[in-house]
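Attaching a single structure in structure tokens format; questions to follow.
One protein chain is absent from this view; the other protein chains keep their places.
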Amino acid sequence: MRTIVRVTERVQETPSTVTLRFPYPPSAAPGQFVMVWIPGDDEIPMSLSYTQGVSKGITVKVMGETSRHVQAIEPGASLGIRGPYGNHFDVRARRVLVVGGGSGAAVLAPAAAEARTFGAELVVALGAIRADELLFRERFRSLGARVRVATDDGSEGHAGYVTAVAEDELARHRFDAVWTCGPEVMMRKVLAAAEAHGVPLFGSMERHMKCALGMCDACAFGSYHVCSDGPVFPADRLKATADFGRFHRDPSGRRVPF
Amino acid sequence: MRTIVRVTERVQETPSTVTLRFPYPPSAAPGQFVMVWIPGDDEIPMSLSYTQGVSKGITVKVMGETSRHVQAIEPGASLGIRGPYGNHFDVRARRVLVVGGGSGAAVLAPAAAEARTFGAELVVALGAIRADELLFRERFRSLGARVRVATDDGSEGHAGYVTAVAEDELARHRFDAVWTCGPEVMMRKVLAAAEAHGVPLFGSMERHMKCALGMCDACAFGSYHVCSDGPVFPADRLKATADFGRFHRDPSGRRVPF
Amino acid sequence: MADLSVRLAGLVLRNPFLLASGIWGESGDSLSGAWSAGAGGVITKSIGTAPRPGYPNPTVETYERWGLLNAMGLPNPGIDEYPREIEVARRAGAPVVGSVFAGDAAEFARLARRIAATGVVAVELNLSCPHAEGFGTEVGSEPEDVERIVRAVVAEVRLPVIAKITPNTSDPAGLAAAAEQGGAAAVSAINTLRALAIDVHLRRPVLSHGLGGLSGPAIKPVGLACVWQIFEAVSIPVVGIGGIRTGRDALEYVMAGARAVEIGTAVAFDGIGVFERLNRELSALLDEIGYARLEEAVGAAHTKL
Partner (left out) sequence: MADLSVRLAGLVLRNPFLLASGIWGESGDSLSGAWSAGAGGVITKSIGTAPRPGYPNPTVETYERWGLLNAMGLPNPGIDEYPREIEVARRAGAPVVGSVFAGDAAEFARLARRIAATGVVAVELNLSCPHAEGFGTEVGSEPEDVERIVRAVVAEVRLPVIAKITPNTSDPAGLAAAAEQGGAAAVSAINTLRALAIDVHLRRPVLSHGLGGLSGPAIKPVGLACVWQIFEAVSIPVVGIGGIRTGRDALEYVMAGARAVEIGTAVAFDGIGVFERLNRELSALLDEIGYARLEEAVGAAHTKL
């Protein structure tokens, strides 16, 4: 069963990223995702970037044909939504280092927002290819987070990978948790750093998804399914999974290297 | 869905009538019936003669092959039960004349029992072919009812039909309600008498039953279905139905005269 | 308020909701009761040459809240007695469709002629009961048989002939096309799916006949697929059946290609009041979606694939 929702709002977050808001009453926790059906086109997994209240949101980065179509959607258009699916971040942490690369910030922002309601202290390490692609920087700031940025082209903040910023923060401060989402190579590095400093890490994973019901095996990730055992995995599960950062599966189920 | 129950008790009520008790938790009201499946044999409608608590009961008169099989059932045997179905007597009446012919007392006894818990005054007119076939006479008495009997062969009480006793009671006393169950010709007469004295009457009807779900039309009774609109009908519905006391339908749906 | 009336094979129905065969269909009073309750038309129990008591009980078994198994065994009063029931329903103003079942084309034709003479508005052929030896599915599973039977009936009666197709087949569309070939004015689908219920404590099937037919919400997706495939294969109208309980269910069938629908098990689950609710729900839904007339929605989902 899908619920057909009408898009109420469209926000161009960055040149390549758009947020769509729509009324969707089921309760959701940050980290959870929905399956978004663009009628006449594909259905793709999207983290909820707004989880509180009835007006939920997704924040979509252009990756290919379907995400381009999603981006082109205007208020008034219909989407089919099912979910939310999957597990979520434990938002009752006290001092959290949030490490986001690219569209990874989409799932981290609502987690940060909910953590704030529990009084968490937040440091956000945000990476993007260019300054104008830094997603949700203002949103993190307005939550009272200390935000540090990294850009591939050096147009703002640290020139290079956001992992360096994360390593620096972990070296200087004590954290109770690291939350991360982004390219798996990035997450591998953040994991290594968090481990070196003894900080529990939770990473949000992506795999090709079809059923989102823990059945079809499309999202197999070692002995886990990202749709039902994830998308948020603790460090030990990530480390125990040989495919982490190395292999994913294409829609036919073939194991392909990143 | 049937529930398979084990018969816990068998009571020979009269030479031709047996009560079977069995645990069946669903709540039931007097007047309602269950479909009783004798595995390997037929499934037939039976009023609940015991409606209170978990231990329900049915009281079966031998009419043909299946009711003979039901009678032969001993404690420990399995029955399939579904229901209870249908409507029920309104047991919050104050002064009730209960008129039962033959196995009709099976459905009237639990109604009388529940009416007593609301403090009703009960007069019972009970008819049978012979004195030893008077069903539930002691049960009515132990409820504090005044019981008058009629037997076809005159072996006890009024010699002749129980309708004469009912007419006599209606002529002498004021009642708030008449409850009746028995052969339809009998109920027709009781209805006429109750009407003559302005007393509301409720009669419990029987028709051939298959689905008991108000679907198959086997129990069609004019514009009603006995299984879902009945089995208890108020006088006006009985009177409005041309078939009452005149026609019933056989298992093929043919209208046949009584 | 959207217009729910539909034209079906020359008939005009006030709404698309027909009482399905076998439900409230043995007595004239029940047929007219369904009409008063809001049905767009009523279909009789399937009538045969002689009276039949049907199978012994248990003849039905509910399956949780989403299905119902039955093996009634085609009980019916027979064609000699049944016309009086049709007369009762007709006098009440109900458009009555006469359903018949038979073992071969000649018997179908004889029965159809007799029932046509009672003033019914159309004849539905039960080519699809899954649990009666010698009838239903047994005569309606091969396209040639379907075509021959329909042709024989069409030659005998001037009324629209509706062929009721079985879903217990690899090719429902092929059977429907055969019915069209034989001259059917419409096809209806689906009848029940062959099914079984077993009681593990008693170690036996529940229904006295063993095998029965599954109806109710459980079969809706199967009925929709049949209607969809049939709609693509024929140009005569399709009547959708199977698991319809809400206005939305009905509209799904209409968009899959049905011009009208039949309502069976919902009467058992929700009572005869279901017709009024179906009318209300469908009308509200059409308003919401923006259809002025139900007929505009027939087959609407086919344009999209």
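Every chain is named by a letter (A, B and C) in the order it is written, and numbering of its residues begins at 1.
Criterion: a residue touches a chain if its C-beta (ideal position, glycine included) is under 8 Å from a C-beta of that chain, and two chains touch if they have at least 3 such contacts.
Note that the structure is a prediction, hence the values are computed from the model and not measured.
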(message) For the full complex, can you list every visible chain touched by the one that's not shown?
(response) A, C
(message) Looking at the full complex, which residue from A:R95, A:K210 or A:K239 touches the chain that isn't shown here?
(response) A:K210
(request) Just name the one of C:G67, C:P83 or C:P237 that touches the chain not displayed here. (result) C:G67
(request) Determine and list the chain A residues touching the chain excluded from the picture. (result) 1-2, 4, 35, 37, 39-44, 78, 80, 82, 209-218, 220, 222-223, 225, 228, 249-255
(message) Under the stated touch rule, tell me which residues of chain C contact the chain that is not displayed.
(response) 63-64, 66-67, 69, 137, 141, 166, 168-171, 193-198, 200-205, 210-211, 214, 217-222, 224-226, 228-229, 248, 251-252, 255-256, 285, 289, 297, 300-301, 303-305
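Going forward, only the chains that are shown with their structure count from here on.
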(message) Thinking of each chain as a vertex joined to the chains it touches, would you call that graph a line, ring, star, complete, or other?
(response) other
(message) With centres defined from CA atoms, tell me which chain sits nearest the overall protein centre.
(response) C
(request) Averaging only over C-alpha atoms, locate the centres of chain A and chain C and give their separation in whole Å. (result) 51
(message) Using Cα averages as centroids, what's the distance between chain A and chain B in whole Å?
(response) 68
(request) Please work out the Cα centroid separation of chain B and chain C, and write it as a whole number of Å. (result) 37
